[in-house]
Every structure is written in structure tokens, then in C-alpha cells.
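Shown here: the complex without one of its protein chains, the others still in place.
And then chain A:
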Amino acid sequence: MTALDLPVRTHPDERRQVASGNQEQRRRRRREYRLFALLVAPNLLVIAAFAYWPILYNAFLSLTDWNMIAARPTFVGLANYANILTDPAFHKTLWITLVFTGLIVAGSLVIGLALALLFNQPLKGRGVVRTISFAPHILSGAAVATIWLFIFDPGYGLLRALIEPFGAEPPDWMNNSDWALPGLVIVYLWKNVGFTALIYLAGLQGLPKDLDEAAAIDGAGTWTRFRRIKLPLLAPITFFLLITTVIGTFQAFDVIAVMTGGGPGDATTTLSWSIYNEGFQAFNAGRAATLSIIMFVILLIVTAVQARVMERRVHYK
């Protein structure tokens, strides 16, 4: 976290203190402390209550067997963890989450970089197209999912209209357990590659030009220069996008909720869906809390790895 290492600027008051008396100085300082506390308290209180406390609360609930109706939870020790970690259904959920995340991460990095390279060419209208490709990123996931439900509709969908003239027949995407997950991946990519492309483009434009030019003079071709110069220099950005996409995809919910509801069967039941399902449809607070802690630990490890790697090689500019 580089932000923490930034210097905290001293207040001009500090420099004027020499002149003023000791008591005056102490009073002034106390007033400053009070103002600080006043300004920071609301934010810190909300953060404590709705970001930190939930982790402890989850940890507690995960040791109980509570159906959210009984007056008080019964302590069951690590039984929830033992049950979940040995449950084949959970293994499948984890596998689906990993496949889903892997496809989205790979897809958004590759397509995003390709788009950024395209937008970096001196083409007329590239700025407009870049903006168009970025727009879905800020749109409601629930609304985007609804549009795509219609596009995938086997009866009247846009996709059928587009491929039928070529003699192909589209699958019933969201009701087919082989096609539902790939369908969700397409929607997430459509929604998010514009973001990846934007970050890559900013990275490409920040690259030092002299290296590339020197290599070109030495006769290196476009592909060689891309592979040997640009790609390595973009590595920190790739890593940043990799981590943020993993964290985001693990928590993906709205598109799944609207398009498949975890189905058909359990074909799109990811970890994030099963937390919701256990907690708010089956009312198993204990199991939902345990799944939450498992997700927290996985993402904590991902974040810790990021912090380690970033510390070692931060050279954005």
C-alpha cells in the first residue's frame, strides 16, 4: 500500500508554535485533536460496523448451527467447516467458481489488451469506439443481464437472428447446463473488457517511446517488439488487472441472479451464489457464514500476494 508511505504534510500551526507559549500551544493542539476526531468519526464508525464487525460476526456464526429463526444459535465448533470442505457439492461449486473466474480473467486480459493495441493505433474515431466499449462497464449488471437474456432467447433472440441465415441453430443458452456458464462469461466480458482495455491503453501510452524506437531501428518487427518490450513493461498492469478481476469475479452476483439463479441444476452455482442461497433462501446462517469466511480467506490470500508482488516491483511510470 503505497498510500501509507506518503509524507503527511505538517500544518502551518506547527511552525508558528515556537512563538506562542506552552499553554497556548497545548490548547491549540487539543483543539486540533478534537476536530480530527469529529471529522473522522462518522466514517470510521460506519467502516467499523459494516466492514470490520461483519468479519468477526461471520467468524462467530460459522461456529454455530443457526436457522435464523431459533432464538439463539447453538455452538457446533468446526462442524460447518468439516461438512462443507468434505461436501462434493461444495467441491463442484469451487470448481465452477474457478472455471468461471479463469475464463473471465483470461478473456478480459487477452481481449482487453488487443482492444488497447487497436485503440493505440492512429485511427479516426478510435476515441469514440473506446468510449462505446467502456460504456457497459458503468451500466447496471441487472439491466445488462436482462438485455442478454433477450439476446440469448432461443425463440426471438438477436443471436438466433444473426446466425440463422448461416444455417446454424443456437442453443437454449440459459436452460442448457453446458451453455449457461459460457453464456454468463460472454456477458461479463461484454460488460468489462472495455475497462481492461482502458487501463491497458493508459499503460501503453505511458510506456517510454525511446526503447521501442531503438528496437525498431535495430530491425525488430512489430511482434518481436510487442513480445519483448511492451508485454514485459506492461507486466505490473497485467498483474493489477489479474488480481482485481479475480476479486471482482469471485463476488459476481447480479448477472448470475438475473440470468440463471445458479442453475440450471447447479451449473452456474458459484461461491457467491451459494453464500446468497444458503443465507437468504435456505436460511442456514451457519453455513452461509462459513462459506463467507472461506471466500474471505481466499481473497485475502489473493490480496496478500498482490501486496507482496507490488512492493517488490512498482514501476508504473
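Definition applied: a residue touches a chain if its C-beta (ideal position, glycine included) is under 8 Å from a C-beta of that chain, and two chains touch if they have at least 3 such contacts; residues count from 1.
Simple rule for what comes next: contacts and distances are computed from a predicted model.
Colleague: Not counting the visible chains, the remaining one has a UniProt entry; which protein name from "Carbohydrate ABC transporter membrane protein 2 (CUT1 family)", "Cytochrome c maturation protein CcmE", "Ornithine carbamoyltransferase" or "Methyl-viologen-reducing hydrogenase delta subunit" does it give?
Modeller: Protein name of the absent chain (UniProt record): "Carbohydrate ABC transporter membrane protein 2 (CUT1 family)".
Colleague: For the chain not shown, which residue from A:Pro42, A:Gly167 or A:Gly265 touches it across the whole complex?
Modeller: Reading the full complex, the residue touching the unseen chain is A:Pro42.
Colleague: Which candidate, A:Asp87, A:Asp178, A:Asp254 or A:Glu311, sits in contact with the chain we can't see?
Modeller: Residue touching the absent chain, from the options given: A:Asp254.
Colleague: Touch as defined at the start, partner being the missing chain; which of A:Asp87, A:Glu164 or A:Asp178 qualifies?
Modeller: A:Glu164
Colleague: Suppose we count only contacts with the excluded chain; which residues of chain A make the list?
Modeller: For chain A, the residues touching the absent chain are 1-4, 6-9, 11-14, 29, 32-33, 35-37, 39-40, 42-44, 46-47, 49-55, 57-58, 61, 115, 117-118, 120-123, 125-126, 128-129, 131-136, 138-144, 146-151, 153, 156, 158, 161, 164, 190, 194-195, 198-199, 202-203, 206, 216, 222, 237, 240, 244, 247, 250-251, 253-254, 257-258, 272, 275-276, 279-280, 285, 288-289, 292-293, 295-296, 299-300, 303, 316-317.
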